[in-house]
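Would you mind keeping the following structure in view while I ask a few things?
Missing here is one protein chain; the remaining ones are kept as they sit in the complex.
After this line comes chain A, so read on.
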């Protein structure tokens, strides 16, 4: 199952728009909802991505799949899975902090995001500086 670029763009666009509208309503105090409810578009989008990723990774376990095809690919998929989980952890921690469920410092909320960003920057930097030199 491979979605076309238009479908993927539409999916991202729709959920971003929904999230931003709900965020504006909450920040302008027009909607007295819980922060976890405001983040519903983010939860749905992340769940869709996670399911797609897990289905793709599970596809390797099918009989007749030649594992020599992509040892590089599985590493990439594993990194994507970790990145998704880090993003989910950041959003959950942020919601918990905003709802004041816990008395934790903001620095603990941001640790997953920093890990994700540093990982992303390393991958991007590799793509810019290393791959081009080859």
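Heads up, the rule we're going with is that a residue touches a chain if its C-beta (ideal position, glycine included) is under 8 Å from a C-beta of that chain, and two chains touch if they have at least 3 such contacts; residues count from 1.
Note that in this section contacts and distances are computed from a predicted model.
Taken from the listed names "DNA-directed RNA polymerase II subunit 4", "Transmembrane protein 203", "Similar to Actin-related protein 2 acc. no. P32381" or "WD40-repeat-containing domain protein", the protein name that UniProt assigns to the chain not shown is "Transmembrane protein 203".
Residues of chain A that touch the chain left out of view are 4-6, 8-13, 16-17, 20, 23-24, 27-28, 49, 53, 80, 83-84, 105-107, 110, 113-114, 117-118, 120-121, 124-125, 127-128.
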